[in-house]
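Missing here: one protein chain of the complex. Every other protein chain is in place.
Each chain carries a letter (A, B and C) given by its place in the written order, and its residues are counted from 1.
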Amino acid sequence: MAAVTLVYFAWVREAIGRDEERVDLVSPDETIGELVTRLAARGGGYAEALADPDRLRAALDQQFVGFDQAIGTARELALFPPVTGG
Amino acid sequence: MAAVTLVYFAWVREAIGRDEERVDLVSPDETIGELVTRLAARGGGYAEALADPDRLRAALDQQFVGFDQAIGTARELALFPPVTGG
Amino acid sequence: MKRIAIQTDDFDISAELAALEALGGGGVASFTGIVRGEDGLVALELEHYPAMTQIQVERIAQEAMARWPLIGLSIIHRHGRLIPGERIVFVGTASRHRGAALESCAFLIDWLKSRAPFWKKAHYADGAGNWVASRAEDEAKAQDWDR
Partner (left out) sequence: MKRIAIQTDDFDISAELAALEALGGGGVASFTGIVRGEDGLVALELEHYPAMTQIQVERIAQEAMARWPLIGLSIIHRHGRLIPGERIVFVGTASRHRGAALESCAFLIDWLKSRAPFWKKAHYADGAGNWVASRAEDEAKAQDWDR
């Protein structure tokens, strides 16, 4: 079964309480938005961090992507708040 | 009689061969353009430096001014090429 | 010359500028961002996504080199815990054209603000810690360069 490594940053990481985990995909066609909804349904810190996708940004294999992007065979999916560098 | 101190810079100074001189005015109403024409008529380095007013800029008492400006009671008139600072 | 460094340590601005000046371009522009100690802030904690940061900053640097006639570029971004007065970020650019140096410097810092995967947590004297929210203004500035 297809799987992806999730990495979390900033308050997403703090709410979920871990910085990385491996998650199985329903199928390679599963989009980031669908996976995020599925994770939020776990409740607790996941719900807190992921319930409102508008507050989140995603990067698939280190590239910014939209939530309608299918995860496919990507190795790493990062979920985080909008960046505040500089 | 009204008079003004002329100061010259860059190739204007080099052509005229001096950096400063005192010149009597025809009247306080004499404009910079009129004085420059009068000086160019001296010939030699003056003609070389001052014959083409389009190549020159002027400052009256350290303020940039146009050639139609009357010299009036100003103390110092500077004649020079367009600046190339920075 | 293209130098990119993502590091916890402070850096020597004069060494960076000297390297850019030595390229012979005639014009060197720089921007330095420093932690402000406003509103009782005692420290800023910068987290980043190492695997992505290097890629993104490298891409931004390439983009700047493609858009402006630069002969040198230096980008340093710190992470970790920084106190007020400490430098966070440095961008330096060298070009034969002062406009190119200054514009590309503005471009790079605007992009670092809204496209580099860094997150800032502000720690206050009363013990509170807040993740700094992104500013719509910063996103708009980065988008302006896309026009």
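Everything that follows uses one rule, which is that a contact is a pair of C-beta atoms (placed from the backbone, for glycine too) under 8 Å apart; a residue touches a chain by one contact, two chains touch by 3 or more.
Since this is a predicted model, take the numbers as computed values, not measurements.
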Chains in view touching the one left out: B, C
Contact with the hidden chain (one of C:Pro50, C:Pro69, C:Pro84 or C:Gly129): C:Pro84
Touching residues on subunit C - with respect to the absent chain: 12-14, 17, 21-22, 24-37, 84-85, 87, 96, 98-99, 101-103, 105-106, 109, 113, 141
Footprint left on subunit B by the chain that the document does not show: 7, 9-11, 13, 59, 62-64, 76, 78, 80-86
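One rule holds for everything that comes next: only the chains that are shown with their structure count from here on.
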Geometric centre distance via CA averages, subunit C-subunit A, whole Å: 26
Between subunit B and subunit A, distance of the C-alpha-averaged centres to the nearest whole Å: 73
Residues within subunit B bordering two or more other chains: none
For subunit C, residues that touch 2 or more chains besides their own: none
